[in-house]
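Omission of a single protein chain aside, the complex is shown with its protein chains in their original locations.
All chains are identified by letter, namely A, B and C, in their written order; residue positions are counted from 1 within each chain.
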Amino acid sequence: MAFDNEVLLSLYRTMVVIRRCEEQLARSYQAGAITGACHTYIGQEAVATGVCAHLRVDDAVFSTHRGHGHALAKGVPSRELIAELFGRTTGCSDGRGGSMHLFAPDVGMMGTTGIVGPNILQATGAGYSFQLLETDRVSVAFFGDGGVGNGAFHEGLNLAAIWQLPTLFVCENNMYATEVPFSYAARNTDVASRAAGYGMPGIAVDGNDVLAVAEAAQAAISRARAGDGPTLIECRTYRTRGHAEGMQDGGYRTEEEVNDWKARDPIKAFAARLLERDAIEPQALEQIDREVAGQIEEAVEFATNSPWPDPDTVTDHIFSEGG
Amino acid sequence: MAFDNEVLLSLYRTMVVIRRCEEQLARSYQAGAITGACHTYIGQEAVATGVCAHLRVDDAVFSTHRGHGHALAKGVPSRELIAELFGRTTGCSDGRGGSMHLFAPDVGMMGTTGIVGPNILQATGAGYSFQLLETDRVSVAFFGDGGVGNGAFHEGLNLAAIWQLPTLFVCENNMYATEVPFSYAARNTDVASRAAGYGMPGIAVDGNDVLAVAEAAQAAISRARAGDGPTLIECRTYRTRGHAEGMQDGGYRTEEEVNDWKARDPIKAFAARLLERDAIEPQALEQIDREVAGQIEEAVEFATNSPWPDPDTVTDHIFSEGG
Amino acid sequence: MRELTYTEAAREALGAEMERDPNIFVLGEGIGKRGGNFNTTTGFFERFGPRRLRDTPICERGFVGLCAGAAMTGTRPVVDFMFIDFILDSFGELANQIAKIQYMTSGRLKMPVVLRGCIGAGSGHATHHSGSYYSIFAHLPGFRVVVPTTPYDAKGLMTTSLRSDDPVLFLEHKSLLNTRGDVPEDDYTIPFGQARVCREGDDVTVVALGPMVSKTLAVCDELAAAGISVELIDPRSLAPLDSEAIFLSVSQTGRLLIIDEAFGPCGIGAEISAQIMERGFDQLDAPVRRLNGPHGPTPFSPPLESAAVPQPEQIAQAIRNLAAE
Partner (left out) sequence: MRELTYTEAAREALGAEMERDPNIFVLGEGIGKRGGNFNTTTGFFERFGPRRLRDTPICERGFVGLCAGAAMTGTRPVVDFMFIDFILDSFGELANQIAKIQYMTSGRLKMPVVLRGCIGAGSGHATHHSGSYYSIFAHLPGFRVVVPTTPYDAKGLMTTSLRSDDPVLFLEHKSLLNTRGDVPEDDYTIPFGQARVCREGDDVTVVALGPMVSKTLAVCDELAAAGISVELIDPRSLAPLDSEAIFLSVSQTGRLLIIDEAFGPCGIGAEISAQIMERGFDQLDAPVRRLNGPHGPTPFSPPLESAAVPQPEQIAQAIRNLAAE
């Protein structure tokens, strides 16, 4: 492994933060503290973690409806995420967004979207800015297999390719879009192979292996920073919970399949690897686990005690000046 | 050649009809008899001719802004095309459409469009109907290299592939979209290779060789009729006139390039081949040339003498019943 | 009579029409085996098979454009958008193709496409899943736009929509889906452009859209007690619009308020206001008033979301104000 222990432990911590935060959000949803949508990232933690490990705060991430993990990995504090889903002013979007509209531009979390597709184009646009401004910043679009059949994928990748924009297109292929299998929505399920159509490098990695993701991302980010253009990275992974909280999760995938993937839990696998190969003591991981548990507990309390938005602000900020 | 003389002569005739008709339209445009847009098909005649040769009247063609050739090849009489561009009631769209909106559903010419993209999707939809209705009819979308970077291409091909619809996607790659070179608009200019991304067969042919086009189309149409799904056919060709009548045509392509392609004129090349290899007498071709010239002359007269639409009909047929 | 929910009523109409006409098919995400995110097609996959209930990839433009071509060649597509917000990505296919092809072919081709989806705020789904947008389609020529509010109307207007050869937007407010009401078992149609008088009254005419109908009804008794008698009209279809019915009512009351949770500017309320003034200037005793949600995106947080939609108190106040003008 090309990373030192500090980095490895921080990867571990990020994944655990995402996991614990999602578990908490699922509980809070069941308890009625969260309304509307709540798509958890459980099972896919290695992707956001591996990619964002190499991003600077001034790099830009554009994510989807399933964006809690990306927000956390990019540096949004868990309390601001939880407060957002609780609809409080202290949330990262002042409570205006909820689960599908997370914005924290100060840490380069440029938004999640309730619509499949636009974030692919927006990341391309951030790449355009970074190129025009002659910086070495990079942008990242995360999207699901469900985004691949969408015109935004085609148009965004093409634009990034012809203009050699510093953008990473990270497809989290979890094999389903809601209940629709990717093998139904596409005859060619090899997403990475699509890159060739755009004259762009494409690579497929095990999305449950945080180091594999991190390595692929590192290479792509270096290329982008050097002005050598975009990369498509397909991360093959799985969500082990239902599509969204409150939705039934049966019928479209077998219990066996779900269990197989649960057995490939990215956090457990990484922990095992760390303990095996990196002379990291179990205590170090346990300490992280404890710290994270405390952090989430504190975050829920923070969110719960945060104020609701003032209804009179409902039309603030529609335009850049004035109400 | 796998076609008998009658078929060969009819291919020749169709190409000549398109050529003479376009030349006439260009003259009429200069004379002010045509307003608005007029995109000629000169240089690309082999494509429409080769593909439509195998279509039945109940097969459906969906075309672009550059659609005169497709309309003629699918069976729209030249007089109805010319009358349409003259804005007369006897035009194939009653004068409502002009150059970019040619409709003759009775012969399976299901429309041309002033917007790049929609016809690709509509052809896919016709394929859907034909499959649902359990017929062996097929649909064809013609589109330019300019359509390839559009989301409609991606979404349409994907839908046709996953549902195995009886649809041909015929890309007329003439290397430019208006003045923008395809080599600028795409890093991978091999359109046929894109088919693999959708799990669909793709083939590239010399679009100036009517027989090559006809053979590729024949195979694709048979497959479609047999229920074996769609095909992407890339026809490499060139328009030897400007993008549209009335537009300057300089600066973006070299005179040399234009002349090279003029030297590969699909009609001249085919005529030479016929005379060489098929024991067809020059007189047979000359007779066709004469007949076509007469037909176009008659068509212009017909169009010129046709009535203008009644302004009171301006809101007829917005809905299916009543005004 | 039997009671059904709004969703059941619309589904019954769709099922019956699909039995009647084998050329009807449905496209959408999760409308196959799953039966629709909003249970719009529950049980249909087994009943009608995979070609008539087809799950799609996430490519709204693509499958709407496909439906245009299908309708042009003899079949009758129904697009189930789930949340209507997703329709926006197919706007070009709708405005430039589906709306125009009957006209451009002088009626040689028909365009029997039903576009259905759930509208409106109130479920905490935030700004990408809370839009209405009907006024935009009423602005464009070529569309029928219906916004039924009762199970009875949902069934009748769905049947009408499916039998029409024109493109129809069939818009279902999320807050109405589980409401119950009497629905005949037999099929029946409700003509486009026919409003329904929900409550008769003398002092103020209120035209209310979607869930504003029941919100207004809820305050009518209180207002009556205070001496204000409200005539409440549900237009049901926005294009065509039954201005006649509204005009008749305003001729009696002399006062008109239009209540619509969607955006005010250039909205259906503006259109009704302008039309009624044009027709009934002399009958009006006060200016036509509009009550809309604020002109902004729908925020997520419950107190903000409530503020983004007219609530009963505001409705009552607006009626009182108008009655006093």
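In this section, a residue touches a chain if its C-beta (ideal position, glycine included) is under 8 Å from a C-beta of that chain, and two chains touch if they have at least 3 such contacts.
Please read these numbers as outputs of a predicted model, since none were measured by experiment.
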- [ ] Decide which residue listed in B:L8, B:L55, B:M100 or B:I233 touches the omitted chain of the complex.
- [x] B:M100
TODO: Check the options A:D94, A:E215 or A:E245 and report the residue that touches the missing chain.
DONE: A:D94
- [ ] Give the residue, chosen from A:Q131, A:N174 or A:N188, that touches the chain omitted from the document.
- [x] A:Q131
TODO: Have a look at C:K33, C:R108 or C:H139 and name the one touching the chain we're not showing.
DONE: C:H139
TODO: Tell me which residue among C:R11, C:K110, C:H128 or C:R196 touches the hidden chain in the full complex.
DONE: C:H128
Open item on the list: Need a quick check: the contact residues on chain C for the chain that isn't drawn.
Closed with: 60-61, 85, 88-89, 91-92, 95-96, 99-100, 103-104, 127-128, 131, 135-136, 138-142, 239, 241, 263, 265-271, 273-274, 277-278, 281, 284, 286-290, 295-297, 299
Task: Missing-partner contacts on chain A, residue numbers - done: 60, 62, 93-94, 96-97, 101, 103, 105-106, 110-111, 113, 115, 117-118, 120-133, 139, 151-152, 154-156, 158-159, 162-163, 316-321
TODO: Quickly run down the residues of chain B that touch the omitted chain.
DONE: 35-37, 87-88, 93, 95-98, 100-101, 113-117, 146-147, 149-151, 177-180, 184-186, 251-252, 308-315, 318
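Everything below uses one rule, namely that only the chains that are shown with their structure count from here on.
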- [ ] Could you tell me which chain lies farthest from chain C when each chain's centre is the average position of its Cα atoms?
- [x] B
- [ ] Would you mind pulling out the distance in Å between where the CA atoms of chain A average out and where those of chain C do?
- [x] 36
TODO: List the centre-to-centre spacing of chain B and chain C in whole Å, with centres computed as mean CA coordinates.
DONE: 41
Task: Chain centre separation in whole Å, for chain B relative to chain A (CA means) - done: 45
Task: Two or more partner chains touched - positions in chain B - done: 151-152, 154-155, 158, 162
- [ ] Send over the residues of chain C in touch with two or more other chains.
- [x] 56-57, 59, 61-62
